[in-house]
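Down below is the structure, laid out as structure tokens.
For this view, one protein chain was removed and the others were kept in their places.
First chain written, first letter: the chains are A and B, and each begins at residue 1.
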Amino acid sequence: MTPENANVFIGKLGDILEKAIDTPLGYAINWGRIWSLWPVHIETACCSVEFGAASSPRYDVERFGIIEAFGSLRQCDLIVVQGTITRKMAPRLRLVYDQMPEPKYVIAMGACAITGGLYFDSYNVLPGIDGILPVDVYVPGCPPRPETLIQGCILLQEKIKRMKARKFV
Amino acid sequence: MTNEFLPPGLALQKADERIMTLNVGPQHPGSGHMRIIVQIDGDYIVACDPDPGYVHRGEEKMAEYRNYITNIPHLERPVIHDSCNVLYPYVLGVEDLLGIEVPERAKYVRVICSELNRCIYTMYWLAIYGIFLGHSTMFMWPAGDRELLIDLMEKISGARVTHAHFVPGGVRNDLPPNFEEVCLRQVNYFEKRIREYAAVFYDNPILISRTQDTGVLSREDAIRLGVTGSVLRASGVDYDLRKKEPYDVYEELDVHSNVMKEGDSYARSKIPWLDMLESCNIIKQALEKMPKSGSVRVKLKPNPKGKGLNSVYKRVESGRGSLGCHIVSDGKVEPYRLKLSVGSFRNLIALPYLLKGEKLGNMPSVYWSLNYWPVEADR
Partner (left out) sequence: MSANTEQVSIEEKPAEEKPAAKPVAKPAAKPVAKPAAKPVAKPAAKSVELPAFEKNISDKIVEKFGDKIVVSFVKENRVGINVDKENVHDVARFIRDELNYDHVESVSGVDYPKDKEIEVVYHIGSYSDPSLASQLIVLATRAEREENPIPGKDATKLPTLRDIFYSVEFHEREVFEMFGVYFTGHPDNRRLLLPEDWADLPPLRKDFAIKGR
């Protein structure tokens, strides 16, 4: 076997291994991630009221595998930006995001988090959080109803299902 | 920039063997949207410095660029779950500036909406108070029961929390058909339901041992610090604006204000609950006395203007206490200056005072018993 052939063989072997092991394994890993999304306990503005209502008995977001807000950053993988981000909060929000372990997902909840919303002309409000965080799902509304938030979470789960489980293959 | 103008977190702290500085918030289960900088000696708090402003959105500046009607939606955002009450002083003030007389039925509708919103706000507050004390049942029960009243408000205004229902000149829409019966039924059930909270929460020995005699605010200090609402009434000062300075139709209703003498966290947490029972009572009275038909809104001219350089200060009793609105008008379509004097901001001054000498573990219960909603305080 020449060295060129060996390279081709190893490359093929990598493909085969990825197909045979990584895809099912990735599916299993993603399945695990979907049903255990833990949001960070960080409220940024008034949408936190509807976020609280989403974990109330009537809407009960826990049945979709998303537990109510959690205190420790090191165990969280979802950050729901609940409304307006002011210039004072923005560095703190980024700091919180940076401290979370990979993989991590971002939901922008409410018009203020998407574009600045009602506060588009305020001197102290960021025009949307895209500038500081990579957003996965946008949930519109001012404030969004809990049903809308739950739909956003389900969309995120759909998205995670199609993501690669590992970044470096 | 000198050290004098630096925010507390960035100013240099003196390193000390005994005193440790802790930042509680803005990402912390026991803080909400604010930061509390506490210095602790072992388990005891020696100094505390609240650092609000994480939700400062410049509402007062924005109000100067919008006319009297388009100011309504953004002015209710500081407290979206108490949105009727937070608009109330603004609407009263604009009516005073423009010289509008509101129809009788609209006044009753306002009172009903305002009391329903007070309950919705207080239930959310109580749910968070339950979480702060690690009492999960007390999150689930109020968070579920408040949906009953949210349903009622949704019937009236069409939105879950942000109603924008009060407008200068009355309310936006009349009540839906059959509202009185549905409202009476829901409120009766709600009242029966919240009476059960006493057994699970207020008579709970664990809660009592955690909150009684913590964070005691004496009557003299409550007056000196100028706190308001449930904090003030828990310290034995009988001051409720619905009785002392009745607005709209509160004069004709029998309002009882709840007062407790203790001034500790327990009293401060019990007063809002008693207020909810009183609110149910007021709603029932208002439903009975309300004129069965009639106009609910005076049509305004487009772009109404205030008369000359004039100022007005109106206040109402909101879920968090007295809520004032100071409007200065200079005869244009926009207010010249609008200032919201909110209960949360006034109660914040008591926090450093109450936490001094308290154990760190008591911080969440003392902090949240101040009936503080950070978004409102920051405006």
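One rule holds for everything that comes next: a contact is a pair of C-beta atoms (placed from the backbone, for glycine too) under 8 Å apart; a residue touches a chain by one contact, two chains touch by 3 or more.
All figures in this text were calculated on a predicted structure; none of them were measured in a lab.
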item: Chains shown that the absent chain touches, full complex; value: A, B
item: From B:172, B:284 or B:326, residue that would touch the chain that is not displayed; value: B:326
item: Touching the absent chain when the full complex is considered, from B:30, B:52 or B:170; value: B:52
item: Touching residue (missing chain; options B:69, B:223, B:259 or B:360); value: B:223
item: Absent-chain contact - pick from A:15, A:98 or A:121; value: A:121
item: Hidden partner chain, residues of subunit B it touches; value: 4-10, 52-53, 56, 58, 60-62, 65, 99, 101, 222-226, 228, 232, 237, 239, 244-245, 307-311, 313, 315, 322, 324, 326, 328, 336-337, 339, 341, 345-346, 348-349, 378-379
item: Missing-partner contacts on subunit A, residue numbers; value: 86-88, 120-124
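Simple rule for what comes next: only the chains that are shown with their structure count from here on.
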item: List of subunit B residues in touch with subunit A within their complex; value: 26-29, 32-33, 53-59, 61-62, 65, 73-74, 77-81, 124, 127-128, 140, 143-144, 146-147, 160-162, 375
item: Residues of subunit A defined as touching subunit B within the complex; value: 40-46, 48-50, 52-53, 55-58, 69, 71, 73, 84, 86, 88-89, 92, 96, 118-119, 121-125, 142-143, 145
